[in-house]
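This report concerns only the one structure given below.
Note that one protein chain is taken out, while the other chains of the complex remain in position.
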Amino acid sequence: MDTTTRHIKYQADCDPTFAPAIKAIPGCEKLDSCIQCGTCSGICPLSIYMDMPPRRIMNLVRYGFKREVMNSNTVWLCSACYACTVECPRQIKVTDVMYALKQMAIKERLYPKRFPMVVLANQFYKMVRHRGRMNEIHLVTRLYLLTNWFKLLEMARLGIELIRRGRFSVKPDNIERRAELHAILDYEKRYPPTEAAPK
Amino acid sequence: MTKRYTYFPGCSILGTGRACEESTRAVFAELGVELDDLEDWNCCGATAYMSVDEHKALALAARNLALADTKECPELTTPCSGCYLVLNKTQRYMEEYPRVGDKVKCALKDAGLNYTGRVRVRHMLDILVHDVGLDEVRKHVKRPLKNAKIAPYYGCQTVRPYLDFDHQHYPMTIDRLAEALGATPVHFPLKTRCCGGSQMGTLPNVAQRLCYAILREARRQGANLILSVCPLCHFNLDSYQPDIRRRFGEDVSITTMYYTQLVGLAFGMDPETLGLHRNMTWDGSWLEREVLAGATA
Partner (left out) sequence: MTGIPNTDGNGRRGAAGEEIRIGFYVCHCGMNIASLVDVAAVAKEAAKLPHVIVSREYKYMCSDPGQEFIMQDIRENRLNRIVVAACSPNLHESTFRGAVARGGINPYFFQMVNIREHGSWVHTDAAAATAKAIDQVRAAVARVAKHRPLERRRMEVNQAVLIVGGGIAGITAALNLADAGKKVYLVEREPTIGGHMAKYDKTFPTLDCAACILTPKMSAVREHPNITLWTYSEVTKVDGHVGKFKVTVRRKPRYIDEETCVGCLECISACVFKTPKFEDEFNEGLGKRKPIYIPFPQAVPPLVTIDPETCLKFKTGKCKSPCETVCDRKAVDFSQTEKTEEIEVGAVIVATGFKAFDVTRLPIYGYGLYDNVYTALEVERMVTSSGPTGGEITLRDGRVPKSIGIIHCVGSRDKKTNRWCSRVCCMYSLKLAHLLREHTGADVYQFYIDMRCPGKGYDEFYERMLDEGVQMIRGRAAEVTDWTMSPEEEGKLVVRVEDTLAAYVRRIPVDMVVLSTGMEPAVGADEIRRMFNISCSTEGFFLEKHPKLAPVETATAGVFIAGCCQGPKDIPDTVAQAGAAAAQALALIDKGYVEMEPNTSYIDPDDCSGCKSCIPLCPYHAIAFDEGSKKAVINEALCTGCGTCVASCPSGSISQNLFEDDQIFSEIEEVLSHV
């Protein structure tokens, strides 16, 4: 049985549109000046669980290895603590690059199914869009129902404790002027980015 | 002179982080600082919104800036470090990237709102230590917390990337505040290291390891209390100690509270008023046993 896989990369394996798309997002413009020093990985508290250190992600993004980046768990482990952004000697906003990659992955559905981080982001997004505010209990409940509902049982202890201490707000909170919020959030729907926005 | 700020509570404050707000309001009222609530504020978007859509994330947060823009006091303050970061970042990106800023402003205008850019986002810790001042804080101390050995935990988003009133890697603001309360800050190398944030919900093994390191190190450095700033950090450090003990087979239990709760205790306030009973690690006898015993003599 032959289990070896090809590890060479041909230029055709790279996606030339990948880096320009990421660099166009605010905060990611300095990506090319990375010197691969590894400060981002060294300072990252989550790097211990990443399959690729952030430094490697930077290099893979700038040279178009989209598939490899999107298959990595690195961006989904980023908790946006900004340590890399602050310490980078080239002042690359690494956190923003991670955000840009998450946005791209979500838009193009390039993430592992039921990946809790994505589910959380999507549920959060929907809830805030709907109500204007986030309710932690509802959010976590939805997260576990969609990913691993056994977890809900595990969380019972914590839930009871929270109720006992008056920290469990069951009633979802809504803002009053929801129409105003929707007008803001739907701006792109009315004026798609390709068309010139009105002055 | 009464100081007045526009106040943005943030979603956590309405639920699990209630004690943060209770203690913040109590302490600032005692110090004569008026907090003028921002009406009909919405969620700042936290880390999740930015993961989905950049424009929408900025526009969402910018609604709050536009609301604050109409207020008499342009200084917008929030007790939550996550909200502090997101509002701050939104404001800065709108200036730094005019293309982005203009689009967000157009979206606001479409909804009948206007943002002029006069709002300044400030952290409550900054206001307490720099606007009110440690001298003023000292004047209100009725109960010096002599035996409290504090591991000051700033967390990540308080200091990064925008902290301008202290150093980002090894800040000393809470340390100095703790000293003003009569307590002793310990050297705490993990004071700005991330607790895992929302990963506690999505990847608990990951976030619990980060919290484990923080709790363990606080004890190792001789602290009997971790002071935190942000509701999410506090939630992670305070609520998961039993889970962490089980997962890592090591007792890392240590009392945790918001810095505002400690300030309130030093001011002689009632623990209930400060919401201390809402903390999982709070034990009514802690103050007497660990802090005040022998100190008053």
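Note that the chains are named A and B in the order they appear, and that numbering of residues resets to 1 at the start of each chain.
Convention: a contact is a pair of C-beta atoms (placed from the backbone, for glycine too) under 8 Å apart; a residue touches a chain by one contact, two chains touch by 3 or more.
Note that the coordinates shown come from a computational prediction; the quantities given were computed from them, not determined experimentally.
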Q) Which one touches the absent chain: B:Ala59, B:Ile150, B:Leu163 or B:Leu190? A) B:Leu190
Q: Using the touch definition up top, pick the residue from A:Arg90, A:Lys151 or A:Arg177 that touches the left-out chain.
A: A:Arg90
Q: Name every residue on subunit A in touch with the hidden partner chain.
A: 35-44, 47-48, 52-53, 55-56, 87, 89-91
(Q) Which parts of subunit B face the unshown chain closely enough to count as touching? (A) 167, 169-170, 187, 189-190, 213, 217, 220
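Throughout what follows, only the chains that are shown with their structure count from here on.
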Q: For subunit A and subunit B, let me know how many angstrom lie between their CA-based centres, rounded off.
A: 23
Q: State the interface residues of subunit B toward subunit A in the complex, per the touch definition above.
A: 11-12, 14-19, 40-43, 45-56, 59-60, 62-63, 85, 93, 96-97, 99-100, 102-103, 106-108, 110-113, 156-157, 160-161, 168-169, 192-194, 196-199, 201-203, 206-207, 209-210, 239, 242, 277-280
Q) Which residues of subunit A touch subunit B in the complex? A) 25-27, 45-46, 48-49, 77, 79-83, 85-87, 93, 95, 99-100, 102-103, 106, 116-117, 119-122, 124-125, 128, 132-137, 139-140, 143, 157-158, 161-162, 165-169, 173, 175-177, 180-181, 183-185, 187-188, 190-191, 197-199
